[in-house]
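A single protein chain has been removed from this complex, and every other one stays in its place.
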Amino acid sequence: MFSLDLLFEALLFGVLLGCFYAAVSIGLSVSFGLLDVPHVAHPAIMVLGSYGTWIIAGKLGWDPLLAGAVLMIPFFLLGVAIYRFYYEVFEKRGTDAGVRGLAFFFGLAFIIEVGLILAFGVDQRSVEAAYIGKSFQVGEYRIPMRMVVAFAVALILTFSLSFYLSKTFTGRAIKAVAQDEPALRLMGANPVRIKQWAFGIATGVSALAGAMLIIISPVEPAIDRLYIGRTFCVVVLAGLGSMTGTLAAGLILGIVESIVLMLFGASWAPAVAFSLLLIVLGIRPQGLFGR
Amino acid sequence: MKIRALLAAALAAISFSVAFPASAQQPIKIGMSMPQTGALAGGGQAALVALRMWVEDINAKGGLLGRKVEFIAYDDQTNPANVPGIYTKLLEVDKVDLLIAPYGTVPTAAIMPMVKQRGLLLMGNFSFQVNRTVQHDMWFNNAPWNNAASWFDGYIATGKKLGATTIAFLAADQEFAQNLANGARELAKQAGLKTVYDQNYPPTTTDFSSLIRAIRQANADLVFVASYPNDSVAIIRSVNEIGVGSNVKLFGGGMVGLQFTPNMVNLGSLLNGVINYNTYVPGMNYPGIEDYFARYAKKAAEAKVDPLGYYITPYNYAIGQMLEQAINATKSLDHKRLADYLRKNEMKTIVGPIRYGPDGEWANPRVVQAQFRGVADKDTEQWKKPGRQVVISPDSVKTGEIVAPFEKARK
Partner (left out) sequence: MKFWIGAAITVVVGVGLPLMPLNEYLFYAGYMVLSFVVLATAWNILGGYAGYVNFGPPAFFGIGAYSAVLLFKWLQAPLVVQIAGAALMGGLLGFGVGLLTLRLRGIFFAIATVAVVFIMETLMVNWRYVGGATGLQILRPPVEVFDTYTRMLFAVMTVMSVAAVAIARYIQVSWIGRGLRALRDSEDAAECSGVPTLKLKLFACAVSGALMAAAGAPMPMYLSFIEPASTFNLSYTIAALGSAIIGGMVHWAGPIIGAILLGTLQQVVTVTISSEINVLVVGVLLVVFVVAAPEGILGLIKKYFPGKK
C-alpha cells in the first residue's frame, strides 16, 4: 500500500521520531563520542531513568517531564561516580583495559536490566499525562501530541547541550580534553575532573531521555537492547564528538526507519538501526561530521 | 570433572530419596506454569486465584482418592522459552502427578511436542488451536471455543448484515493470533469478503500509529484484529489517538486482554464501539456461577488481582472440577485412563456441561461477540451489571443490536 499521503505521514513521523532518537543519543555522543568511554550501558541507564520517571510520576502524580528533569540531578551524581570508578580501575592502567572496560559496561548493563526485572517485573509500564493520547489535527493528518512534545524537548536539549559545549568555559574544556588531553594538562586544567563532569552531564541528560522514552511508548526492562543499536547508530553516523551531527544522524535514522516501516512492515524495523550502523562502520567509520 | 561427579552424586542421592513410590498419604501433586508477569499476567494472576480456590475446596472435602491435593505453580512470564524448562522441572524435580497447561496459546505451544512424546495428559488453559499440528490425543482444553469459526462466524454474520464487502486483518506474529487469523482469512474468503489490508506485526510492537494509518488508508468495511493484551491496549489507544476512518463498520473481533478487568477500567470510554469476543458477560446463566463469583471476589480482593474475574477464572475452576470427576470416576491417576474418561463423558462444571470433540476442544462452542457501549471512565462497578457489553452474537444469547459505523458507536 503505497501512496503519497502515507509517505508524507511517514516522513513527518520520521522527523519527530528522529529528533527523539537524537535526544536519547546525545548523552552517548558525549560519553563515547568525546570521552572515548565504551559505554554500552548507556541505554540501560536511560531505561533506569524511565523507571525513575514512572515511579515519581506515579507516586507523586507529577508530569513525567518534570519528573525526568528532577531526576537529572541524582543521575548526574551517578554519572560522576561511574566515571570515577571506570577511570580508577581501567583507564589508568592502559592497554588491556579495552576488553575489560567493554566487559565491565556490558556487565553493568545486564545488572541494571535484571535489577529492574527483579524490582518491577517484566510487565510494560507507561505514564499518563494530558498530552498522551491526544493528537493535533493538521489538515488530513493527525499527529500524536506525545510525539510533538518529545520532539520539542529533544530539540531544546540538543541545542542547549551544543551551546554549552561550544560557548561556555567548561564546555569548551570538555571538547579540549577530547581533542588533546596532554595539551590541556599542560595548561593547568585537571582532565580527570573535566571528564568526570562531562560524564555526569551525559548521564543526567539520559534521565530526561528516559522520561521522553516512557512518554513515547510503554517501557519494559529489556528495551535497552534495541536502543544499543539506535544510539550507537546515531553516534557513529554523526561522527564522534559532533553534537549537531547527532541531530542530523538522528533525523536520518528516524526517517529511514519510518519509511522501512511503511514499505516493509513492522517486523523489519528493529534491523534498520543496526543495518545502518553496519553500513556506516563499513563504508565511512568516521561518520558524517567526525573528528 | 570433579565438580560434575560431585553434582551427579548429590543429585542421585536426592532423586533416589524422592523416586520411591508414593505411599497412600503422599499428596497428589498438580503442577503448571502460569503467566504471572508479562503480557498475559492480567488473566494469569486471576486464574491462579481460581485454581487455588478449587484446591482449597477439594481439600476441605477430603481430597482426592483419600489424599490431599498439592498445587505447584511457577511464573513463566508469558515467555514460551521458559516453559519447557519449567515443565521438565515439574516432572523430574517436583515429581508432579498431573499437569495443567499454562494460560495462553503462546506459552502452551512450547510444550505440546514434549507432552505428546512422553504420553502425558495435559489440561489446556484457554489456548486457541494449539493442538492443531501436534495432534496429541491426551489434550483437553477448558476454553469454550474450538476452531476459528466459533470466534469469527458471529463477527462475519454481523458484518454482512451491515452490508460489508471488504475486510482488513491485523494480527500479531505469534501462535494464538496466527492460528486465529489464518482461520479467519479462510472464512472471510468463503463469505465472499475482499481482503484490502493484511498485516502481521512482531509481538513486541508498542507503537501502532503507522499500522493504524495504513488501515485507515485501506478504507475497509471491517477490521479484524487478533492481538495479545499489551498490543490490544496499545491498538485501542492508537485508534483513539489518530482514528481509523469513518468507513469502518466493525472494529475488533479477536483482541485478548480487553476482557481483563484492569484493562477494561483503565481504557474506559476508549472501548466504546469496539466489538470483541468474550466467554462470559453478566446476565449469562450457569448454575452456581453467581455463588462462585461472590467467593472469588473475596479471594481476589485478598490477592489484589482482577476483582471481577469474569473472563477466565470460572473456566480454570472448571479444570479442577473436570479432574475431580475423572479421578473419582476412574479411581486412578493413570493419564491414559483419565484421558479416556474425559474423552467419553460429559462433565458438569460451573460453566455448564462440557463435552469434548476428537481434537480435545469443545464439541459445542459458546463464544460470544459483544460490543462495548456506554462505558464510563475509571468505573469498576459498572461492569457488574449487564449492558456495558451488548451481546450481538450468537442469536441464542443476544441482548441487543450492533451500532455501526464504528466511529458513530464511539460517541
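Just so it is clear, A and B label the chains in written order, and each chain counts residues from 1 on its own.
Simple rule for what comes next: a contact is a pair of C-beta atoms (placed from the backbone, for glycine too) under 8 Å apart; a residue touches a chain by one contact, two chains touch by 3 or more.
Computed from a prediction, not measured in an experiment: that's the story for all the values here.
K.L.:
Touch as defined at the start, partner being the missing chain; which of B:85, B:119, B:357 or B:374 qualifies?
P.N.:
Within the whole complex, the residue contacting the unshown chain is B:85.
K.L.:
One chain is left out of this view; which of A:4, A:118, A:138 or A:186 touches it in the full complex?
P.N.:
Residue touching the absent chain, from the options given: A:118.
K.L.:
In the complete complex, the non-displayed chain touches which residues of chain A?
P.N.:
Here the touching residues of chain A are 32, 38, 40, 89, 95-96, 98-100, 102-104, 106-108, 110-111, 114-115, 117-118, 225-226, 228-229, 232, 236, 267-268, 270-271, 274-275, 277-278, 281-282, 285.
K.L.:
Where does chain B touch the missing chain, residue by residue?
P.N.:
Residues in contact with the chain left out: 1, 3-5, 7-8, 11-12, 14-15, 19, 79-82, 84-85, 88-89, 91-93, 109-114, 116-117, 133-134, 173-175, 178, 200, 202-204.
Going forward, only the chains that are shown with their structure count from here on.
K.L.:
Starting from the mean Cα coordinates of chain A and chain B, work out the distance between those two points in Å.
P.N.:
Between these chains, centre-to-centre, one finds 39 Å.
K.L.:
Please give the residue numbers of chain A that touch chain B in the complex, ascending.
P.N.:
It is residues 1, 3, 5-6, 9-10, 13, 121-124, 133-135, 142, 144, 216-218, 258, 261-262, 265-267, 270 of chain A that touch chain B.
K.L.:
Can you list the chain B residues touching chain A in their complex?
P.N.:
37-38, 41, 77-79, 173, 197, 199-202, 205-207, 209-211, 213-214, 217-218, 230, 234, 237, 240-243
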